[in-house]
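The complex appears here without one of its protein chains, the remainder shown in place.
And then chain A:
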Amino acid sequence: MIEFKNVSYGPLKNISLSVDKQEIAILFGPSGSGKSTLLYLFNRLIDPEQGEIFYKGKPIDDFSITGLRQNVGLLLQSPNLFPGSVLDNLKYGPSLTGSWKEGDEKRLLEYVQLPQDLRDRDVDHLSGGQQQRVSLARTLANEPEVLLLDEPTSALDNNTAEEIEIVLKELIEEKGLTMVMVTHQLDQVRRMGTKGMFMNEGTIQETGGLPGMLDNPETLELKEYLEG
């Protein structure tokens, strides 16, 4: 589904990876190791300086760039909500292609465990956790085939985070989504992932099945990171 071949960009050095359809790949590693940058590359907010990225077996720049961005949804690390109401934010993506239908917001608010009466609330009056969930719902609104999530639950308490994890897993089952998720909460890595990619200083240091690679780390760096 997704393949990076010797990709370099800024802090990223010679990254090769692949993620299969319906897989939940988790990118984890210390802050500043290049996880967010890797996600930007795959949504084409930036292009590699070297190397190539493939999507569904074709070079990523064979696709129309706006089409690709809708298809490969990216949730940025900060909510970056647009001024206006929750509803304004949720319909932003679908409205670009005219595919928004009135009432779609009900389902989206449910996905992210927000009460329906937040619909018309000004986004400035939301808590940090609520903003993060509106941002996630806004990304889901485009109905992407691939979800790139940059620390989607970092501002949420454990219970809410786990509820959202369940919703995300259901979406993957139901709609056959593929997901790449960045997190540095190790318990989340364990709960969510089928494949783990440990990033360190701009490279993917170790790849493996989850939770296996957490229990038997091969590299010294991962071992040290886990002992934290």
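Worth pointing out:
Basically, a residue touches a chain if its C-beta (ideal position, glycine included) is under 8 Å from a C-beta of that chain, and two chains touch if they have at least 3 such contacts; residues count from 1.
Note that contacts and distances are computed from a predicted model.
For the chain of the complex excluded from view, the name given in UniProt is "Putative ABC transport system permease protein" [choices: "4-hydroxybenzoyl-CoA reductase subunit beta", "Dihydroorotate oxidase B electron transfer subunit", "Putative ABC transport system permease protein" or "Phenylacetate-CoA oxygenase subunit PaaC"]. When the missing chain is restored to the complex, the residue among A:P48, A:G93, A:G193 or A:P217 that touches it is A:G93. Within the set A:T66, A:N158 or A:T219, the residue that contacts the chain not displayed is A:T66.
Within the complete assembly, residues 10, 31-32, 36-37, 40, 43-47, 65-67, 69-70, 73-74, 76-78, 80-83, 92-93, 96-97, 135, 138-139, 142 of chain A touch the chain that is not shown.
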